[in-house]
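Have a look at this one.
Complex shown without one protein chain; remaining protein chains in place.
Every chain is named by a letter (A and B) in the order it is written, and numbering of its residues begins at 1.
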Amino acid sequence: MRAWGLAGLLGVAALCGHAGQAPAQGANPAAARTLDDYRHFRALSIDLLGRTPTRQELTDFERPDFKQEAWIDKRLTGPGYPERLARIYMDALRLEVGPAFAYTPASVILRRQLVKGPEGEELYVYYRQGQRRRRDVTDGEFCLSQAETGLSFPLAGIAVGESKPVPQQILDERTVVVRPWWLYRDFEAPHATVRLPTEGKNADPLFVPVDELLRDPDKSPTIEVRVCREEAQTADVGALFSSGRTPAPAKAPKPGAPTADLPRGRFRPYPADDAYAKAHVGDPISCRSAGALTMSADCGCGPGLRHCLPGDSGTNNPRAFSLPTRLPLGLDLPLGSTPQTVSDWYKFWWTQEAARFLGYLFSADRDFREVLAAHYSFVNGPLAAFYRTGAPASCCDREKAFGMIESTEPLFDPKALPTDLAPFDTRTWKMVPDRGAHAAGLVTMPVFLAKYASRRSRAAALYTTFLCRNFVAGKEELTPSQEPNLTVRPGCASCHATLEPLAAYFSRVEEANWTFLPAWRFPLRNLTCKKNAQGRLPGFCNVFYDGDFSDATAGVLRGAYASLDHAAAGAAGAAVALGDAPEFAACAVQRVTSSFLGRPLTSDDDDLLTALGSEFRRNGLRMRPLVRAILLSDAYRRSNNISSAIWRRGDHE
Amino acid sequence: MTTRLTAGSATALALALSACHRPPIAIAPTTVQPLLATAVIPQDTTPKEDVRLLAAEVYLRTYLQLFGGIPPVEAQQRARGNEGTALFDNWNDYLAALGFPDYRNDLPRSTQTNGLMMATFDRLGMALCARAAEHDLRDATPLPQRLLFAFANPPATPDRVAFAPAFDLLHRTFLGYPARLAPAGRTDAFFDVYRDIVARHADGKAPRTRLTPVQAGWMAVCLGLVRHPEFHTY
Partner (left out) sequence: MKSNNAALPSRRDLLRQGAAGAAALLPGGLALRALADEQSFGDAGKDEFFIFIHAAGGWDVTLWADPRNTRAGLVEPASTANTETGGVRLWKDETMDGDIHSFKLLQPSGSNLVFGPGIGGLLDFHDRLCVINGLAMNTVSHPDGITFSVTGRHLQGSRSLQPSINTAMANELGLAQTFPSVSLQFPSSYCGDHLDRRAVPLMIDRVGNIAGVLSRAPQYALDGDAMAVTALLSQEATALASRSAYGDVLRGMALQYRSLPGMLSPQMQNLFNDAKLRAAHPEFKYQARGMGPSAVNAAFALEAMKRNLVRCVSFALGGFDTHAGNYRQQAQLQQTMFDIVATLLRGLDTTPHPTKAGAKLSEHTHILIMSEFCRTPQINLGGGRDHYPNNSALVISPRFRGNRTFGRTDPDQVLPLATRKFSDEQRAITPPDLLATFVSAFGIAPRKYFREGEVVPELLTG
């Protein structure tokens, strides 16, 4: 078998261009088609069109001039083909983030409270949790005090107390009305007038604010929304703010109840002034950084509130938009939608970015290594908004100790984003040719980094999916041990000797997050984070530096211990290393072949895989020639057992 | 525990030990008689691969195509008509039973049928076939606008000869090949079901349904094809 080579394995006729041709043509061409021909054509349709053939397609197939290879070639450039291949890798990576992961950054979410207006009418006021305000009583809180509303919000924004009318003057002082982006297409205009359709044929089924966001408390359609004044600010740059108040005592009173220990009118202690802000009062800070919420009183949600997402309550993860819970046929064919939370809005679009990326990779027939290494990606309005303000919001609370107050080298550089995408524009997708120096295919996308939250799980997912190898420990007993190095620890080493160096590639990407830790802030060996005489790291170092592998000369960045070289190379280095591994191409061939044959492969398929692998490599690791070869192979043609020959024999016996 | 050395094992051990120390024994080749055939059976050269279940995405796309090539939301509206959930619930209720993977919860796709999946195929098939029979098999629908039952109105009395070409058209539509290539007897078997159902609906004592006897008969044929094992596998 091995000596037959590619021609034999893939079917000599196929390579000669005859296998797909109609058999002997006669007066009744349809009669000349065998059942096997029909079944083969049906399988091709299923795999390349994503559905069974229509009557018209069957009729075309039966025509004497039907050219099967030409038909295949045309479908290999059609929309069904990339979807078919993307399904293989989406099944393997399961790129949707589960319910355990919620992304609800305070700087981006506009929650709302129900208060009473001057006439006792109910009205919503939008605000951000933790917003710094210059007024003591509401600094870090809702912008209307308990004295003004009768309400307090001690727990997760749930109102407590008896609501009372807020005088108009107070309302005007503390809040403003805005025509926001989720209601108006021209939200940036001084007087927006063009409503976004929410019903009818012009409505976008993928941009549907929940009904609560479209109606005022009295159920009338919302024309404009009332927002705390600070949140409505539009500056891009603010100044670092410090209240100058005395810090809260070491044992601060428990929040939630007005006690004598709390400042008058407040239900929580004052927010602590940030040490960095205190040291740099008045210095500029980008209003798009997460720190701006707590370090500046000048930063808001921008024109038309475009940099924030609305929520329908004051809870931690309020509902925002209706979305399909599943999207099995892609964005163009959504199923029904249900109301989803703010966090789900983000997660939904993260998945779509990966799907769009894979779709392009396969439809443009790019070198498959780009799945891990590509710098390009695709964004639509919601994703552009996320990368501009949502993604940076996960940084930089803990990083401030290292002088990093905003994400300085993000995996997706917001400067690379198109500027003409509105947050509601779900239909327009634009390619971003270069996301930035640290971008690497799927590997640095939020959906991957959130789904596989730890360095090790990221490494394991790549190892399994793209090298077709698994981490399964031997039967070695796992005994108690003080050895922190898992690459040598008995019982661990059989997996971790491979896993840890691979995981080291992710040392510079925070776990459960996508914040990149730049080398100039976070050197792999940090002299500042060396161990002291007691063998401890300085307290602020512990989060990022690993005491187990640090010494008296330097702290070692977490995750980097198994390979400083890999850590330095970053996620992009993992992409290169995996793409260059000999198993990479073989694994891709194996996955795709197994999927198209519809069965697990066995050693009987080795020769076929070898031949297909040669074809794959010869074509620069592009999938289209590989899939073409599979579709024309004898193995594909006989990939199920119902053979017309058997049937005829059965019928006549 | 004591170990007993049996005669046989002692001999084997002795042979093994002696084999370690002596020069190899030369054994002269002898002529071997061919084994006698006890029976002659044909070599089984058929491929040993089972049929595959359509991916749920393929099922769904095909279903929508059969429904007239419309988006899922519209198909849901048409399937429901003005009868609420009598024929159709909503797509989300069917996804797990159809075998779609749930990436969010890390549940893999189903690659085998199960009883519930069969029930779901039945439920969805009923919605498709009932709506198609209502739409297509009436005088008001011109032939070119008949999506599934794209043939002239069949005779009220079942007729085996007239049935065959119409069945062939449906056979091609659902199973992708002409009925004449199917195992012998398939057309007749479907005709028998068709005839019985038409007769049952035509019986004046039977409860009335929204379908005429002919519509009910063709709906059953459609249902038999859209639920057919060959429809769901490839």
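Everything that follows uses one rule, which is that contacts are C-beta pairs under 8 Å (C-beta built on N, C-alpha and C of every residue); 3 or more make two chains touch, one makes a residue touch a chain.
Quick caveat, the model's predicted, so the values are computed rather than measured.
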Query raised in the report: Where does the absent chain make contact, in terms of the chains shown?
Result: A, B
Query raised in the report: In the full complex, which residues of subunit B touch the absent chain?
Result: 41-42, 44, 46-51, 53, 83, 85-87, 89, 92-97, 99, 102, 105-107, 110, 112-120, 122-123, 126, 130, 183, 186, 189-190, 193, 196-197, 200-201, 206-207, 209-211, 216, 219-220, 223-224, 227-230, 232-233
Requested in this report: With the missing chain put back, which residues of subunit A would touch it? List them for me.
Outcome: 92, 99-100, 453-454, 457, 460, 464, 468, 470-475, 477-481, 511-512, 542-543, 600, 641-643, 646-647, 649-650, 653
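Keep in mind that, in the parts below, only the chains that are shown with their structure count from here on.
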Query - Intercentroid distance (Cα basis), subunit B paired with subunit A, Å - result: 37
Requested in this report: Flag every residue of subunit A that touches subunit B in the complex, lowest number first.
Outcome: 30, 34-35, 38-39, 41-43, 45-46, 49-55, 58, 83, 87, 90-91, 94-99, 205, 325-326, 328-329, 333-336, 338, 351, 597-599, 638-644, 646-647, 650-651
Query raised in the report: Any idea which subunit B residues touch subunit A in the complex?
Result: 46-52, 54-58, 60-62, 64-65, 71-73, 76, 90-92, 95, 100-106, 108-109, 150, 169, 172-174, 176-178, 181, 183-184, 230-231, 233-234
